[in-house]
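A single protein chain has been removed from this complex, and every other one stays in its place.
== chain A ==
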Amino acid sequence: MENNTRVAIIAANGGMFDAYKVFNIATAAAASDKEVGIFFTFEGLNLIHKEAHKSLSLPEGKEHFQEGFEKANVPAIGDLLEMAQEMGVKMIGCQMTMDVMNLDKDHFVDGVEVGGAATFIEFAKDADVSLTF
């Protein structure tokens, strides 16, 4: 039952749509017994920032979708993030971007590990599925 399929995801954008794309795929994969790792870089860091992930923006002109999210009973990003962590999704925050943005590990949700591109590549080299959002 347990398999070794590995899913490697790069999260490089920081809006609410981006967050759903990343966390829905990640949690669905983790729930399907895949080994999942996400590399958060540039605006993607918003998705794991302690405060920013709670108030991600909708794209300009698409604000009306907020109502649709509520109507469809889509879980909050915070809930998806928690579930992803519970299911063992590996989360790597990009060190270089954090330096540029003057952020450190404490600004991010617990369980995030900090690393560089090489850390992600080492994880991704054996991935069966690679995705970029």
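Here, a residue touches a chain if its C-beta (ideal position, glycine included) is under 8 Å from a C-beta of that chain, and two chains touch if they have at least 3 such contacts; residues count from 1.
In this section, contacts and distances are computed from a predicted model.
The listed choices are "Sugar ABC transporter permease", "Pyridine nucleotide-disulfide oxidoreductase", "TusA-related sulfurtransferase" or "Tryptophan halogenase"; the UniProt protein name belonging to the chain that is not shown reads "TusA-related sulfurtransferase". Only one residue in the set A:Leu58, A:Met83, A:Leu103 or A:Ala117 touches the chain that does not appear here, and it is A:Met83. Counting the whole complex, the residues of chain A in touch with the unshown chain are 1, 3, 24, 27-28, 31-34, 72-75, 80, 83, 87.
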